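Every protein chain except one is present and positioned as in the full complex.
Now for subunit A:
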Amino acid sequence: MTNSEFQAVVLAAGRGTRLPEVLGDAPKCLLPVGPFPLLWYPLNMLQQHNFSEVIVVVLEQEKLEIQLALENTPLKLKVDYATIPSDSDFGTADSLRYIYDKIKSDFLVVSCDIVSNVSLYPLINKFREHDAALALLLFKSGFESDVVMPGPKTKHKPERDVIGVHSATQRLAFLTAASDCEDTLNIQRHLLKNKGQLDVYSRLLDAHIYVLKKWVINYLHRKENISTFKGEFLPHLIKKQHAKRAAKAIQDTTSEVGLVTKLEDNVLHYVPHTALDQKITQTSLFNQSLSHVPYHGDVVRCYAVQAPKDAIGVRVNSTLSFLAINRKLASIWNEMCGEAHPLIAAGALVKSTQTKDIIAADNAKLSEKTSLNYSVFGPNCVINPKNIVSNSLVMSNAIVEEGCNIDNCIVGHRAHVKKGSVLKNCIIGPNYVVDEGTKSQAMHLSNADQYMEIDIQ
């Protein structure tokens, strides 16, 4: 344990319900993003912040596959796989509760679908500075705004959060999904009471990177009816910021976490509140205002830190963002990972001379006399001569025959595009064979019925 202050948990047991078209039968966390599987990005981020050990929560049946995939990547982290039963219907909070006894210190929870180059130190420092219960990171959204969603035209409505942050202190006042509200947003008076001004953001993206106190998992462990972390537990915890210690509890100065005799539901029973803490508060010179106790006596404190404007952050949780990150990855690769990792894998066979911002994985065969732009080519895929591929994603083992023009498309695993096809804004499902000379636009071509695709086991 070289980094004993924080443990890190990566939640990688998601089933990818929002990107059924591209998933095939692979786990969500192994979706190819450039040269690496999706899961590599959060792990790499943690590694760059000097974490040496990470707990990765995976589904039991997918563990081997994930393990194998990660061994092929240049990661030095020690990964501790925590498996959850495949047949269970665990939410994120359930997963955390399941690995409860592995958490020994304050910890980070990171979702497996975050691709980012942001530095976590400002976030962690905010957490340390205010002895916070929770600190979370917010990104500017709109990474995928200029990408057209391939496939049939649907009304794509991105999920949006309404986030209230006290501008002067960055205290988090509320966080709700816009879809949870009706026409009006109800704001309790006490949210505004001690805060003259509250900034409400609607276009920020919750990065799903959370820094949490150890006692929070104890509390979560107790709250068995909460199943999702973001949707239920987070708003709950944020609301509990305003809970006040009952008068008699103040005298009870010796109670400590773990030693609480009666496990009441009250969140304050979980907050460590030793005599020493009180002494520190009393003698501390630090204060925000002259007439109030620090933090207005709030014991639970949640903070939101905004990532710097130039930081890259995207959550790969929908087909659109998946395509967007793949298309743009080559242009931002240097900012993301530096020169450390080559974009054209050593085993890739690139004979094409007209390429711009492409990524090719192992054994990808990109023939001569092709024009390839802003695209990603998965392992073992074959691009025959006389092809134009731009803004597209060709996944593993796919074959593109001669004379095709593919623009803004996703070509699925083992799909086969035959001669002379012209495809624009299309999604080609796994194993699908596109007939010779097909001309399609904004189509979803796949073998299975639409219904079968959303098979989430």
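One rule holds in what follows: contacts are C-beta pairs under 8 Å (C-beta built on N, C-alpha and C of every residue); 3 or more make two chains touch, one makes a residue touch a chain; residues count from 1.
By our rule, contacts and distances are computed from a predicted model.
UniProt lists the omitted chain of the complex under the protein name "Translation initiation factor eIF2B subunit epsilon" (options: "NEDD8-activating enzyme E1 regulatory subunit", "Enhancer of polycomb-like protein", "Ndufs1 NADH-ubiquinone oxidoreductase subunit" or "Translation initiation factor eIF2B subunit epsilon").
If you put the hidden chain back, the residue from A:Glu53, A:Asp80, A:Asp199 or A:Asp362 that touches it is A:Asp199. Of the candidate positions A:Lys240, A:His269, A:Arg301 or A:Lys424, contact with the hidden chain is made by A:Lys240. The omitted chain makes contact with just one of the residues A:Ser4, A:Thr17, A:Asn125 or A:Ser167: A:Ser167. Residue-level contact of subunit A with the missing chain is found at 160, 162, 164, 167, 178, 181-190, 192-193, 195-204, 225-226, 232, 236, 239-240, 242-244, 291, 296.
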